[in-house]
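Report on the structure given below.
For this depiction, one protein chain was excluded, whereas all remaining protein chains were kept in their positions.
Which chain is which? They are A, B and C, in the order written, and residues in each are numbered from 1.
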Amino acid sequence: MSEALGKEFTLPLGPMHVALEEPMYFKVTVEGERVRHVEITSGHVHRGMEALATKRNLFQNIVLTERVCSLCSNSHPLTYCMAIENLAGIEVPRRAQYLRVLADEIKRVASHLFNVAILAHIIGYKSLFMHVMEVREIMQDVKETVYGNRMDLAANTLGGVKNDVDAQLFGYITRSLQRLEGHMQEIIDIYASNPMLCSRTVGVGVLPKDEAIRYGLVGPVARGSGLAVDVRRDAPYGIYPELSFNVITETGGDVHSRAMVRLREVNESISLIRQIAANLPEGKLTAPLPVIPAGQGCARTEAPRGELFYFIRTDESDIPTRLKWRVPSYMNWDALEVMMKDCAVADVSLIVNSIDPCVSCTER
Amino acid sequence: MNLFSDIVVRSPWLYRINAGSCNGCDVELATTACIPRYDVERLGCRYCGSPRHADIVLITGPLTLRVRDKVLRVWQEIPEPKVTVAVGICPISGGVFRGGHSIEGPIDRYIPVDVNVPGCPPRPQSIMEGVLLAKKIWLDRLNGIAPGHKEERHVSLP
Amino acid sequence: MSDIFSLISQSATGLFHLVVFPGGLFALLFGLVLKGIDRKVEARLQRRVGPPLLQPFYDLVKLASKETIIPETANKTLFMYAPLLGFTGMAVCLALLPVPGVYYGMENMGDMLVFFYLLPLPAIALMVAGSSSSSPFGALGFSREMTLMFAYEVPLLLVILAVAMQVGGEGSAEFSLRKIIEYQREHGSFGFTLSMLPAFVAYLLYLPGTMGVPPFDVAEAETEILEGPLLEYSGGLLAFFQLTSAMKLVIALGFGVVMFFPGTVAGGPLVNIVWFAAKCLLLMLVALTLCKAATARMRIEQALSFYLKYPATLALVSVVLAWVSL
Partner (left out) sequence: MTPTNKSNEIVHDALLQATELATQWTFDVKQNAFGWLRLNNTESLRPAAKALAENGARLCTMTAYVEERGENSNKKAIAYHFALANTVVTVTVPLYTAGCDTPVAVPSITSWFRNADWNEREFHEMFGIDIVDHPNPKRLFLDERLDAGIMSSLIPFSAMVHGAATRNLWEQVMAAKGVDITGSDGSYGLENPHGAPTDISTPPIEEPTFTPVSATAPENGN
């Protein structure tokens, strides 16, 4: 096909690349249109946040962790607060637990829709991209109306949540969900059956189940390979044990399966938000806060991209001696080398996007 | 001359540089600004893949050490006259990241910034307002009212 | 004496056709307006406001005013020559484009084949650009452009053959556009002729490929190889590529109109120019704008097999039908 390019050459993808939201740098060794070797250079978004976290007090760190990444900007402060609550044995009031899950699921819907929209953008399906993004705007409006920001919700605080959501707002949220649901079925149908879309995504970037286990993958990437891991079910937190939802899996392990997992999870999240609206108890928003004792604590939650893990060490002061977090993209990113093995150049950004890479999360 | 610049300024092509941002601003300006509700194309704007095609450059993020040289090189590749817009609080002051061991910002230590769009992240509306402001500065620069970068300040590539 | 006079008048009309109509000014303005409409309609299909109608003009003027940067590693001569190659090719080609009822191109020549040879020039210019800019993306764009060109030239050749054989009749072929227009005036437009319909559909499918729009924008795929060959171009040189593309749009559409819908209306040349333009616009909306808004980009090997499977087969059906004179 390409005699002129019979020999191997190196294609530098990134760090400024139009298809990638964030600076990521791949040295892709290419033979014709085939990728032979991928070398990932990272660290462009390394801002030294873990070092910063040990210079700020426990409350300031809520603001800091919220800005690790704006697509999972609710999961970070949530898990951070949970780590401290586990350490100090704080029990969050039930109403606050409901509201925490509400914020988390709203973010999950927006994050998943964003990822599948970018998929359409990468394969040049502009109309679909615009449609999905426009549908996502429903959720952006919910965020802005309820929390006052389109990205960083600032919903969580130590021992509870910062702001209440009243009945009027819940009315607005459920009306928005109704509009969202109307579009979701159509979008899922398009992604599941559009022949052009399928011909670009089915069988591309395959990650077998055993590799997913070997790399310790989590989230929609693992679930797309048939590995049913979901912290919400495996180690329930918040009020998830009281809510009913399905852990979505697909078996293809390719770009298409991962997109379908995300789309179907949007529906699960919608149902979760509905259950919250129906069962929200009255009560306090925060628990009384004791002095945080010296010690160490872990917490994990299911962020839109998978398991998020926080570890904190405190002495008796209000500044943590160590705060460490590990984001789902950390392992998913490493596993790109399996997915990109011998893929076509045309599919590189598509495969990268399919793990929903969060560079700013990963590099901190 | 004026008519000419009036026509020129109707075609601002945008280029986006992520200098280590948390991607909030990038989501808002690269994707949200394109969708029907905001549609930056109605201003004649277009996001281009090559810095050589750009007129207005949008920079996000606090400028980490590792991207610094790449950002500056890409910025220099953009042909004159150009207008620089710093989007979000990070390029202005470093935001919450200021003082981190790999933060090299604020960005105007290296690059002359024409428009600041503060916010964390700014709403798409304010980003578009920033683009409109940049268009105005570009027009002034084309008409010779405002000096370009060349005579005024040089980027110091270390 | 009269020889010299006719020579002068001939070259004067030739110059007119090259610079004013149908080539040169007319084609440029028409092409840019078409591009503007294309972008506006696409935006409206996506429920956006979209850019102003004259956006392609603004873009061109802007580009011309910008600094032109030539990368140090590039082969400078080729790098500067490449955009001119496509531009001159299209300029010459346009001077030959018949506008039914107004202008019939060259007399008694196989000008159809000239179109076939000149139409790929912009693609070749892109290939030269890609290989001279010494960027790996340019090189990838080069190889993709080459594969794609092979893919869509095969059906084009078959379409041309089908039309020529239908006009020639009895196993012979007629490659003069003037004759083709005359034939259709007598026998009805090929767009409404059953045996030529497959060829027309093949030509519709050829258009997005040759114009490099989705789903066949593989050579300049922004999200994959960063606009490939054009990555390193800036300023005036990039403007030349845009000009070339606008002119090529007129040629590709006009050629299609001449082959399949050359009918004229009463009312003199001006009306017929508008009639011609309207047909071009309709062709563009169907073959390019709608197609662009409704599809995703193919991979290069998918594009290749698509072209060799469907449009080529369709055109071949017409060739056979024309041969057996149905």
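We adopt the following convention: a contact is a pair of C-beta atoms (placed from the backbone, for glycine too) under 8 Å apart; a residue touches a chain by one contact, two chains touch by 3 or more.
Just so you know, these numbers come straight off a predicted model, no measurement behind them.
Here one chain is not drawn; of A:E31, A:E181 or A:D334, the residue touching it is A:D334. When the full complex is taken into account, the listed residue touching the unshown chain is A:T145, out of A:T10, A:T145 or A:Q178. For the chain left out of this panel, the touching residue among B:I59, B:L72 or B:M128 is B:M128. Contacts to the hidden chain, counted on subunit A, fall at residues 42-43, 46, 48, 50-51, 55, 85-86, 89, 91-92, 137-138, 141, 145, 168-169, 172, 213-216, 234-237, 241, 296-300, 307, 309, 311, 313, 315, 317, 321-322, 324, 326, 330-331, 334, 363-364.
To be clear about the criterion, only the chains that are shown with their structure count from here on.
Using CA-based centroids throughout, the chain positioned farthest away from subunit A is C. Rounded to whole angstrom units, the spacing between the C-alpha centres of subunit A and subunit B is 27. Subunit A and subunit C have CA centres that are 45 Å apart. Chain centres here are Cα averages; for subunit B and subunit C they lie 36 Å apart. Shared interface positions of subunit B, i.e. residues touching 2 or more other chains, are given as 35-36, 48-49. Multi-chain contact residues of subunit C (touching two or more other chains): 46-48, 222-223, 226. Remark: subunit A residues 1-2, 4-5, 9-12, 17-19, 30, 32-33, 120-128, 130-131, 134, 194, 196-197, 199-200, 344-349 touch subunit C in the complex. Those residues of subunit A that touch subunit B in the complex are listed here as 15-16, 18, 21-23, 43-49, 51-52, 55, 63-64, 67-71, 73, 114, 117-118, 121, 130, 133-134, 137, 140, 144, 149-152, 358-360.
Contacts from subunit C toward subunit B in the complex involve residues 39, 43, 46-52, 55, 57-59, 61-63, 65-69, 222-223, 226-227, 230-235, 238.
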